[in-house]
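A single protein chain has been omitted; all remaining protein chains appear in their positions.
The first chain written gets the first letter, and so on, giving A and B; residue counts start at 1 in each chain.
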Amino acid sequence: MNVVEVNVNPKRVKHDLKKQERSLLLRRFLSNKLMVTGSIIIVLLLLLAILGPKLTPFDPYEMVVKERLEAPSSHHLLGTDNFGRDLLTRIIYGAKVSMWVGFASALLSSIIGLAIGLTASYYRYLDNILMRICDGLLAFPAILFAIALMAVLGAKTENVIIALTIVFSPEVARIVRSRALVVREETYIEAIRSQGASAARIIWKHIAPNTISPLLVKATFVFSEAVIVEATLSFLGAGVPAPDPSWGNILSDGKDVIYTAWWMTVFPGLFIILSVLGLNLLGDGLRDLIDPQSSTK
Amino acid sequence: MYIYILKRIFSLVPVLFVVSIVAFLLIYLTPGDPVSVMLGQEATAEQIEALREQMGFNDPLYLQYFHWLINVLQGNLGDSYFMHMPVTTAIVEHLGPTLSIAVLAELIAILIALPVGILAAKHRGSLMDQFVMGFTLTGMAIPSFLFGLILMLVLGVKLGWLPVAGYQPLSTGFWNYLQYLLMPGLALGIIQSALIARMTRSSMLEVLNADFIKTARSKGVKERSIIYVHALRNALLPIITVVGQTFGLLLAGAVVIETIFNIPGIGQLVLNSIQSRDYAVIQGVILMVAFFYVIINLVIDLLYMLIDPRVGY
Partner (left out) sequence: MEQPLLEINNLKTHFKTERGRVTAVDGISFSVEKGEILGVVGESGCGKSVTAQSILRLFDEKYTASYEGEIKLQGENLLQLSKAEMEKIRGNEVSMIFQDPLSSLNPVFTIGYQLMETIRIHQNRTKKQARQMAIDLLRMTGIPSPEKRVSEYPHQLSGGMRQRVMIAMALACKPKLLIADEPTTALDVTIQAQILDLMLELNEELGMAVVFITHDLGVVAEVCTRVVVMYLGQVVEEANVEELFTTPLHPYTKGLMKAIPQMDGDRSQKLNVIGGTVPALNAIPSGCRFASRCEFANDLCKEKAPDLQVHEGNHKVRCWHYAEISNKEAARHA
């Protein structure tokens, strides 16, 4: 067979390949309608959380006793709560809290999970210890573990983030570790090691970048899970402390007046469902982008 | 095979060890001195010192853990400072409703998820499949306590079909017992079924693509038995894993959901303990649930051997 010799600039080829890859990713993204929907939902919610407080004429804390429990109207679009506060405004400020708690927990548990996962995958003697610790932590159901942590830490927004980070980091660590173990076995890592690269260099420069995609997918799911757990904690009174607005708090107030004020349950509920749905769609889509094989499932 | 079982049981030791340490250390996460937090601001220095001594807080940490572990291994989870009774007793007294809800929810979840998942896989890409996928996506986006509230609003408040709160023990009659559990059971079970249905679908799809399904078809096996005998038996393995894992989630979910329906279970015990800073109870509950989770997973692994002849060799 003929061997064709081609003279090309390797840098150029790499660049073109990257460009091609990027446009392929973009096309795949746009062809995944569910993922586009999820992204739009999340972007809108983020915009609402950031800009919403500036747009609403109401104060989320101001109680107007004579406007208690008003049904949705043109004045109060989503009605008022049992203290006469505008529900839409409370929900908007709640979006800010939920998105912040979700994002911060996802970010923190990604960082900690990444560090633990990489360490475990590289240093075999630590692997066993770290993974047994993760197994042990994962034996506690997420919500209950978070409740217990909040019970001792005390109800406070920052503590919710700390608790969620403790709860979700082991899951992230396992994902990073299993991916890193695969990369670690590849020949090129062996080659770099034989050239005397330091452990830290191999881990951070060569193994870590390969774990980013599964990490990103997991982080998205941690985000959505964190939104659910935060709402649950706040609903139980063990999360974001009242009177700060949070979707869980509003639902908790709404539960007491469920006979008279359906809107206090339905609207914050819808926002929780929308945000979790959006994040899950985004996560599913990201996973399919990275690993098209799994898209059939 | 017995070696496999023994190995599997032995592998629980490190996990349970970590579980015990986490539960033990939980109290020390309290900002400040747990004893003065427990007693409140009015407590005198003598009172605090007395309780410290009583709870063994003056010993070195490893010794405290050691004493605690010995007690736990004997089934003694300490005393509830607030309720003046052993934690074990408090948990046992509250366990009935919580377990009932979790078991009922698991049954409901399986009854919904299996047929729905199998049907979706069988008619992959059809309208029904898309409907099922929509159901699982939505189901996974709804926190179970929220679904509980919605059910309460619709079935309880608007339609008045089921009682919105309370609990009747089994001794008052089965229907009486069931009707109070039905709403929390449905709320948890339907939400949980979304996850199991999704798993069932993907597991069935994978198996239906396997070569041995083609073999079965090529020898004239009827489509029905291909799905329900050849495929399902293989697809069951990952499904059982999920069912087992979700039982832990369901226990935790039951703890949350019973607070909505005013059911005097573990959830109420936990919430009361949070308010009264009764840490020993919280510690005991979390230890027990984790222990349940570990044991259930063990049982499932052992169940595998009955279903999959490849395991255990």
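Note that in this section a contact is a pair of C-beta atoms (placed from the backbone, for glycine too) under 8 Å apart; a residue touches a chain by one contact, two chains touch by 3 or more.
Bear in mind that the values here come from a model prediction, so they are computed numbers and not experimental data.
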{"item": "Touching residue (missing chain; options B:P60, B:G125 or B:G160)", "value": "B:G125"}
{"item": "Residue among B:W161, B:F212 or B:Y228 touching the omitted chain", "value": "B:F212"}
{"item": "Of B:K7, B:H84 or B:R310, the residue in touch with the unshown chain", "value": "B:R310"}
{"item": "Chain B, residues in touch with the chain not shown (by the definition above)", "value": "123-126, 210-212, 214-223, 230, 233-234, 307-310, 313"}
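By definition in this document, only the chains that are shown with their structure count from here on.
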{"item": "Distance between the centres, which are taken as Cα means, of chain B and chain A, whole angstrom", "value": "23"}
{"item": "Chain A-touching residues of chain B, taken from the complex the two chains share", "value": "14-19, 21-22, 26-27, 29-31, 34, 137-138, 140-143, 145-146, 149-150, 152-153, 157, 201-202, 205-206, 248-249, 251-253, 255-256, 259-260, 270-271, 273-274, 277, 279, 282-283, 285-286, 289-290, 293-294"}
{"item": "Residues on chain A engaged by chain B in the complex (per definition of touch)", "value": "132-133, 135-137, 139-145, 147-154, 224, 228, 231-232, 235-238, 251, 254-255, 258-259, 262, 265-266, 269, 272-274, 276-277, 280-281, 296-297"}
